[in-house]
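One protein chain is absent from this view; the other protein chains keep their places.
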């Protein structure tokens, strides 16, 4: 068992449990030695015990201060992210942190700096970069198969809207949902976003509008390398989780379509029918969640760069904030202007 | 032969000949009795004679003043469109006119009014509305299969860029190329465009930039019915004519993919390969060109509304002009503002 | 108008009219100067007159004996095929004859010999060889892209069964329907069939069984070049005309899927649906019918080999007869055995 990376999980909600179970089953290089949750329940205790996790605690500091632990995976509520990153970094622990880096972009930036200063790795949980389809698009683009990139197009639609209560505290569609797509856009373009222009509407559920948000949006992007981009979001695609990417360039186009549960096609007198896209992120990004953790572990074990850095998370957040400003003021907003306004 | 609609063709360039041959072969309800071209050549004479067209002239007025002719198809240069529409309307002839309605939106509007005053039908040559795929998308949307429309997405890319010389006199990408997509957007949304925001870049050919135009563009649309839209254009998709449409709504999504020459798929050790999209508009819209003329003839013969009116052509042109202004000023421009500025 | 190939049409039923109209519209190298039908009706006269055909007759000999006519297209009933081929050949006319070459294989063979003796071209109406998809499969195979051919698989299913009355006089599924597939198999394999084994059943309509035929069949083939083949037929695929071909070899596989009316895909909560295959042969093989006549005209005008010879029609017929024998005796039957039995 020597050589395994000893990891602690902070936050045992849905995503924390997902990472824990993925690691137990599918990431042989990692051993989970601790799990904490501020709302520790008997359920969590039983679940963690059955997985053979020795240290189970209400207090994340029990993990952070444990000298036998090499890295932490932060799955707690967003407001705690930056503080936990900094606390872990100060004890020399590498950090995998769920997105976004924090509610406060200022604190997020501080966390990035602290992680750097203490020479620990910091990876953000932008799982979609590890999706087999989107990686293949990126690989094709990087290998030069599409030539110089001219356009990046992202479709990203959820199967069902969140509750208006959730929407009210979500930070809005750009920070809550489209932030994944800003990250994907930067990943695929291989370039930073320079300017955004956002349009939006309440078309799915008027309650979302009452909660002060929109549920449908199209955002245009200008990249530093001259390419253009566009993202469309909807809180409700009734046919399932619609996650597509196209990268178009001087030599061609690479397009990722949705995945389906089966390849079966039924032909009848009514027509030809086939499977809907996989229902939601747990299905579609099942393997991506495993790959992102494996990649994090590899970066630590081989001392290489993480594939989604804290700076990525920061840039994604600035883009989301700029989109919000753009929507509000109905004009294009540059990333520089947004950073200046935030003083970052 | 009684009952056939007698038509004259004004302008025997590429598109004029295309309509003429289509009608001869495939539109039994129409008889071409005259053709004119200001640059009448021996080639045109031979071609028209072989098709059995009795009246061949340099002067379009020979057609317009001919009392036996019921309708004209205007395929002459854009600068002549409005004048010819008005001349024909004054003699009571129905008019099919290639897009755009004129170089001058003011004159275009006047032509529409004259046609109305003289109770002649005026159809614009937005052939893509008659494409089998795009009609099917529209039919699905109209029948309620996608519910309320939330998003209209149009991809429209040419296989090869025009010469910089052409670009210099083309009116620019929005008036020359994207005008088709503005028309498609309005057609699919079932609603007027209210506001546009245009981004653009010179990524295909620097000579196009020197000619004062862009070759790559993404334009965001807001429709009067609340839906959002986006169009992307490129002057060069090296893999062929890329013409796709998606209409997304509360009940689902209808997507039209490209057509290909064959359905054959070759699987080898290198991978699985299949046909590129049909090369360009003559291939892709072959049947649409026939259908638009058939539809025009039917509208006359049955005295019904044409499927693409002069007003459509006018609105498309305003959208294109607004996009140009938006690109120049890097801000969203409303259709109302554009109309006010033009005094229309 | 000089240089046009002057052709007479013998038989103005569905397929005769189809060829006539195709030629009038789409085959500029050919001029139809005569049409005959033993059951000449006023309808046929009106139709032919409107197409401008000068000679309209009840008697095919008026065509065959007309020295101004270069070639004939025989679309009369099968029992007359061989006699008409021979009569036309004796006057030096080239012959395009609908499949099969005759009810009697002996007479068919005689017709082939007479055509040869009189140095006229004889093309059989196996239109599927001119299908864009199947030609592409053949082209890929011929160009070596699939390597040595190992397997040829053909799916061929009609959308609806014929009437039992038709079945009773059809010659049975192998001669009436699968003969097209035997021809396709030989075309794709680039080799003659050596042996067949037929299975069959009455699964679609018991009345077809009562009429002495089957409606569902799978036939295995051995080719002279060592490849294996399989054809499946059904008289009723409720979802439309199912016409697919696969050629598999040492370097890969080429597969032709069905054509559809549109490329549109509708995604809803119920699933993803798309178009059924084109309904039947008039839709699916629309262009193939034009191409086969164009090809015939080209062969005459350029004095080259026809693409489907009388011998092809003969070999196809032998295969069909061997399949019938195989089904009856439930054993594989060689082509040699079949020929010996027929004395050909």
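Letters are used for the chains, namely A, B and C, taken in the order the chains are written, and counting of residues starts over at 1 for each.
Keep in mind that, in the parts below, contacts are C-beta pairs under 8 Å (C-beta built on N, C-alpha and C of every residue); 3 or more make two chains touch, one makes a residue touch a chain.
Since this is a predicted model, take the numbers as computed values, not measurements.
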Touch with the missing chain holds, among C:250, C:283 or C:304, for C:250
Omitted-chain contact residue, chosen from C:19, C:222 or C:265
C:222
Out of C:24, C:199 or C:260, point to the residue that touches the absent chain in the complete complex.
C:199
For the chain that got dropped from the picture, name the residues of subunit C it touches.
148, 150-151, 153, 155, 157, 197, 199-201, 203-204, 216-218, 220, 222, 226-230, 232, 234, 236-239, 242, 248, 250-253, 330-332
Interface residues of subunit B (partner: the chain not displayed):
237-240, 242, 267-277
Chain not shown, touching residues in subunit A:
25-26, 132-133, 136-137, 140, 145-146, 251-259, 261-269
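Convention: only the chains that are shown with their structure count from here on.
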Taking each chain's centre as the mean of its C-alpha atoms, give the chain farthest from subunit C.
A
Given that subunit A and subunit B are copies and touch, would you call their interface same or different according to whether over half of its residue numbers are shared?
same
Could you state the distance in Å from the CA-based centre of subunit B to that of subunit C?
40
Quick one: subunit A and subunit B, Cα centre-to-centre, how many Å?
42
At least two other chains touched by the same residue of subunit A: list those residues.
237-239, 242
